[in-house]
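One protein chain is absent from this view; the other protein chains keep their places.
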Amino acid sequence: MSNQSDLAETSRLEAFSDGVFAIAITLLVLELHAPVLAEGRQLWPALLHEWPQFAAYLASFAVLGIMWVNHHSLFRQIERTDRGLMFLNLFLLLWVTLLPFPTSMFAEHLKDESTNAHVAAAVYSTNLTLAAIAFSLIWWYVLRNKLVEHEMSRPQVRASVLRYSLGTLFYAAMIGVSFLSAKVTLLIAFLLAIYYAFEQVRTRD
Amino acid sequence: MSNQSDLAETSRLEAFSDGVFAIAITLLVLELHAPVLAEGRQLWPALLHEWPQFAAYLASFAVLGIMWVNHHSLFRQIERTDRGLMFLNLFLLLWVTLLPFPTSMFAEHLKDESTNAHVAAAVYSTNLTLAAIAFSLIWWYVLRNKLVEHEMSRPQVRASVLRYSLGTLFYAAMIGVSFLSAKVTLLIAFLLAIYYAFEQVRTRD
Amino acid sequence: MSNQSDLAETSRLEAFSDGVFAIAITLLVLELHAPVLAEGRQLWPALLHEWPQFAAYLASFAVLGIMWVNHHSLFRQIERTDRGLMFLNLFLLLWVTLLPFPTSMFAEHLKDESTNAHVAAAVYSTNLTLAAIAFSLIWWYVLRNKLVEHEMSRPQVRASVLRYSLGTLFYAAMIGVSFLSAKVTLLIAFLLAIYYAFEQVRTRD
Partner (left out) sequence: MSNQSDLAETSRLEAFSDGVFAIAITLLVLELHAPVLAEGRQLWPALLHEWPQFAAYLASFAVLGIMWVNHHSLFRQIERTDRGLMFLNLFLLLWVTLLPFPTSMFAEHLKDESTNAHVAAAVYSTNLTLAAIAFSLIWWYVLRNKLVEHEMSRPQVRASVLRYSLGTLFYAAMIGVSFLSAKVTLLIAFLLAIYYAFEQVRTRD
């Protein structure tokens, strides 16, 4: 368990995670389908009509992109890894790899007048919430097990984890919003990605 | 054949394997399909009705995730590589990349009343068994050719390989269980992934 | 914020980008479909008839390949990275990952007699233009923030960015050409990739 091999282990964990993020973000495009046109129909209005799939694509791209940036910031601070961290990381990657599925379902039902739009929005929001919870668990785990260097007291650790979990609350709130308006939910997902872009983990200030 | 270049070779073998694992685990999502709804039908019950595809997704995600963790542990101990190890590793990756296919077929037939559910379960179990055999072959090969540092006697090597192959027996047993119940087979696949999560290769204790 | 960790950060940014480029360029093949033949029909003429999808495949492969080479040249000169660069890089990757979609739509409509061929060509050209703009923004950003080592004066920086943006103008012109001829647009996309292959960023001459 020399420092050397532990650093190596972290780097392979990051490489694997990078791979999964890169693939998930690129697979999103497979859920985009060119409109099937009847004879003599125009392509342009048909494309505009399909705006929900582009909006959902953009939101999920932003979400996964920011998640990757934050994963990156997080793991730059982590100095050692262990089996527990590996499994928490896999738990996070589960929700990362799954995202193209609710994204596609969300896009398909976004304009439905029925409750289906709300259900699709809620499933999408739940996926994001679970990913945010996974991030919080990782942060709590690495602080508690001193896998990052820090000299925080136990209450300070708790405070740091709580601050880090703030975003999770917003995602959880999105599940509620889903039942009010699917379109507003998608907008919030996009705006939260922007928020997360500026929110950053810090052990020292 | 300096040590330097051999280490480099190992790292590229790991990078390639990481890529394949990362892609296979992410491609699983492409086998998930949102339910196609008739006019006026509800999304939520249709999603619940399709639980087999989510269960199969989760099982295969766990299987591939744990396989990656164990591949990682295994190769951290391997100090040099040669052509033989490369081909054994490719043999393992063959079953890794194939897994999305039986996963999807398993999900499709899980609720069939006919023998098709049993056949799909057996094909899935056979895939996992072959992957486990590949792991055992790699372990046996690297011990025999001293690609890991160890001072085990020949009988100790045999014992280590046998211990390592225990999981293989469980997977082989799954093929038998397939003909009793497809659903129990899927559950065992998931539980075995959890078992493998705690079972770890060690040359020294 | 030691030099060490900043270099590490650059390398993970490159690894993630490499992953996205590699996946996008490989996913293009999924948009190729073997012709569906009626009983007794010949495969060879059917394949020839589908030349637009192969032409579009080749053009997009060349575009993404050259983009990767230039991304590579660019980041070899970049010594440090920050959040701003990460997001500009994500903005670039957005257009990289999206490309398989307009490629497939372009191929489908290339031989249409209607305006749909022009619209598909214009969407394709817009995607390439936005990617070129992203490259220019990155170059401007890293020069301005001294993320590459250089001793250029402010006007020299402006001149370098302008020179670098020349290709962008050509891509923008492609949007105009789209409304004249879809086929010529595709040819230009391919030729511009060749042009970009020889155009190279340099801070020192």
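Every chain is named by a letter (A, B and C) in the order it is written, and numbering of its residues begins at 1.
Criterion: a residue touches a chain if its C-beta (ideal position, glycine included) is under 8 Å from a C-beta of that chain, and two chains touch if they have at least 3 such contacts.
Treat the numbers as computed from the prediction; the structure is a model and nothing was measured.
Which of B:A46, B:V123, B:I175 or B:A197 touches the hidden chain is settled by the complete complex: it is B:V123.
Mapped onto chain B, the interface with the missing chain covers residues 5, 8-9, 12-13, 15-16, 19-20, 23-24, 27, 30, 83, 86-87, 90, 93-94, 97-101, 104-105, 108-109, 114-116, 119-120, 123. Across the interface with the omitted chain, chain C contributes residues 14-15, 18-19, 21-23, 25-30, 32, 34, 37, 40, 42-44, 47, 57-58, 61, 65, 68-69, 72, 76, 197, 200.
The rule is simple: only the chains that are shown with their structure count from here on.
Bringing chain A onto chain C by least-squares fit of CA atoms involves turning it by 90°, to the nearest 5. Interface note: chain A and chain B, two copies of one sequence, contact each other through mostly non-matching residue numbers (shared numbers fall below half of all numbers used). Averaging C-alpha coordinates per chain places the centre of chain B 36 Å away from that of chain C.
Averaging C-alpha coordinates per chain places the centre of chain A 26 Å away from that of chain B. In chain C, the residues that reach two or more other chains under the touch definition are 23.
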